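In this view, the complex is presented without one of its protein chains, the others remaining in place.
By letter and in written order, the chains are A and B; residue numbering begins at 1 in each of them.
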Amino acid sequence: MDPSAIIFQLILGIASAMLYWIVSSGLTFTFGVTRVLNFAHGAFYMLGAYFTLTIFELTQNYIFSLFFGATLVALIGAACERGLISRIYGLPVPFQLTLTFGLVLVFDDLVRIFWGSVPKMMPPQFVGSINVLGRALPIFSVYLIIAGIAIALIMYFLLSKTDWGMEIRAITVDPETAVCSGLNPTFLYATAFMFGSFFAGLGGGLYVPISSAAPGMGEHVIIYAFIVTVIGGLGSIKGAFISALIIGIIESLGALFVPWMTIALPYIALAAVLILRPEGIFGEK
Amino acid sequence: MAEVSRREFLKYIAALGVGLAIGGGIGYSARKPEVKIVKKGAEEVGGKIKEKIKIGHIAIFSGPFSTYGELQKRGSLLAVEEINKAGGIMGSKVEIIYRDSAAKPAEAVKQVRSLVESEGCDFIIGIDSSGVVLAVAEVMPEVNKLLFVTHAATHRLTEELVYKKGIKQVFRIAVPVYQDGIMAAFIASKLPAKRWGCVHPDYEYGYASWELFKKTLAKLRPDVEFVGEAWAKIGTTDFTPLISSIMEKKPDGIHTVEWGFDLFTFVRQAKQTGLFDAVKYDGGYAWINPMGYSIDAMEALKSEYPEGCWVSGRYIWMYPDTPLNKKFVKAHLDRWGHFPAYSGETSYTAVYMIKKLIEMTKTLDIDTHIKTLEDSTVYSPAGVRFIRKKDHQAVYSVPYGQIKHDPSYPIPVLTNLQSVPAEDYYRHPPFKEMPPFRELYKKVLPKA
Partner (left out) sequence: MRNKTILAAVIALTLLIPFTGNKYLLYLSIKIWILILYAIAFNIIFGYSGLLSFGHALFFSGSAYGLAILVVKSGLPLPVGFIAGIAIAAVFSAAVGFLSLRHKEIHFAMITLAFSMMFWGIVMKWRDVTGGEDGIAGIPRGMPIFWFYYFSVAVVLICAYIIYRFVKSDFGLVLEGIRENEVRVRFSGHSTLKYRLYATIVSGTFTGVAGALWTMLDRTVTPSISHWSFSAMPVIATLIGGPQNFLGPAIGTLIYVIAQDVITKYTLYWQFILGMVVVSVVLFFRGGVMGVLERLFERR
């Protein structure tokens, strides 16, 4: 096998991974702060795809549609948090998963009622390819890699260099002391949830130009987000980034070397990590 | 009056006779076209049987493939509305009940029982997915009602469950995976490509289609190689690593049975990665996508699907050019604003077959119905279907064509339609041989 083939496949794997990273980042972030595992994260991803598509139909500006769509999703996330999720803080995991699973069902049908069952497409963005190692690398893949890295940097900046970020970290590490020092948990939890949902919506909006928006599209993505999040360590953003890369690269190289096995690869990786290091790569024990 | 000789008189009578015959013939073919079943020895009779004839229609109405339920519904509901407007089936109103299979076998089986035992349905039609249809077929003897399969494509339904196991209640109206694997190979044999690769969905339908394609093409074109395979799980978001792994093998032809919204993703990403360019040839692209002319793909992708790609379906609205088909397409467009999908045509035909069946046999007795359907000929929008006795498969031919972007239509159309007689690419009982049959391919297909 030609080494340039492997390198090229690696690059594609990184681009794939960026999509997993963007979606998982929101999930792991929300969990880290609120300790709620949001199964509806996949539904927010789906809403992001639909909103971006519809806003694009009105404005013909993709970047604007992308951010506006993600913002709308963030607002919906905030509403869910205030109205529903805040009532189950502190409850055991099964309750959170079941409630958020119920939300998934509701959103799936709402999408079908408003947009219909037929998948919708928007005109492709970032078309074309550049020549890398003698092969055509889609510009879209490049754009995904740039977006993924940009989001990682933004998250890093927000969390370590802003007051809000500091408060978020404080309340994550030690909620009781944080509240005693005067931090407002309601505000922090709500904004954390909004933040996480924003990225779920952004993921959907990034994905829709290279595919389509369909009801139930979140189902496939949410399991991946869970796997990436758990392998990386629940609550660890760094972990989500690394583990997204691992999963993306394993799948990509797997397509080249063991195509018959790719269906099970993420689960094998998950099992392996859980057996060897149950708390995940960067998780706390 | 001059004396008319006997010979002249006879000439006049003959001329009159011929004139009447021609006039009658023209008149006959100009009368309202409709689906009908022709069976030696059976005739239509009148008189109401039951207050209401109930049909249960099971398809996918939820989840990412919920489009397919919608596409089927447009066909069957149109048929039911037409029939009821014209007075029903021998005076009985037709009622149709839709249930969601959710693409889950257990759910569909439950709905079959519910429809038959709770709702009192007399017939069941539908089913999109292959895994579901096998489970449902097993239940039909227990509930003892006819099942008209309008979409699910696994050959195992008719080859194993009907033919080998003897489940007589099941009939399939739609062309099965022979269209996706075997007929595709006939098309491939006419293309200059010598190195065939594939990108298929990672489940039974993909495996079966690829197997049939390889086996058939290897016989038709011994000079051809199969250089690589890529298997995509359902719901793949990023096809690029799969595409790139296939491109490493340098194929000049691609066979893909991707369908539904995965197909949209795949086509879009295939363009970006240059997969289409790799399979270009003088006449178009050596790209064979059996379900590419499915209406949801055409409406979604429109002119993004490159011209010159070879696609087909289980029915193509522009073929055949008969009054019945034209009437159906127009009625569907008027009612729904969309061209009919293949599963819409099969659902429409299934409902009308039920109507004709009852009118011909004047009974709801299932054994009479089965005997009437076996070895019958059905005139339907998709053409002439012959219902084979041994495996209850409707045998009819659907062409492949090349995509063409025509501004006078909202969706792409097909040109350069290539047909192969159905008997040549459908497998036959006892299903021991592989196609091609009768070496007829050489005579049938002109150079592509």
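The definition used in the following text is that contacts are C-beta pairs under 8 Å (C-beta built on N, C-alpha and C of every residue); 3 or more make two chains touch, one makes a residue touch a chain.
All figures in this text were calculated on a predicted structure; none of them were measured in a lab.
Screening A:L10, A:L183 or A:I223 against the full complex identifies A:I223 as the residue touching the chain left out. When the whole complex is considered, the residue among A:F64, A:F95 or A:F257 that touches the unshown chain is A:F95. Note that of A:I7, A:L75 or A:A264, the residue touching the chain absent from this view is A:A264. Of the listed positions A:L105, A:I130 or A:L153, the one in contact with the omitted chain in the full complex is A:L105.
From the set B:Q111, B:S294 or B:Q393, the residue in touch with the chain omitted from the display is B:Q111, counting the whole complex. Residues 61-62, 69, 98-100, 104-106, 109-111, 113-114, 116-118, 130-131, 134-135, 138, 142-143, 154, 156, 161, 165, 202-205, 207 of chain B touch the missing chain (whole complex, contact as defined above). Counting over the whole complex, chain A has residues 37, 84, 87-88, 91-95, 97-99, 101-110, 112-113, 223, 226-227, 230, 234, 260-261, 263-264, 267-268, 270-271, 274-275, 278-279 touching the chain that is not drawn.
Definition applied: only the chains that are shown with their structure count from here on.
The centroid of the Cα atoms in chain A and the matching centroid in chain B are 40 Å apart. The part of chain A that touches chain B in the complex is made up of residues 1-2, 5, 8-9, 12-13, 15-16, 19, 108-109, 112, 116-121, 124, 127-129, 135-136, 138-141, 207, 210-212, 214-217, 219-221, 251-252, 255-256, 259-260, 262-263.
Chain B contributes residues 61-64, 66-67, 69-70, 202, 229-231, 233-235, 237-238, 240-242, 244-245, 247-248, 260-261, 264-265, 268-269, 271-274, 296, 299-301, 304 to its touches with chain A in the complex.
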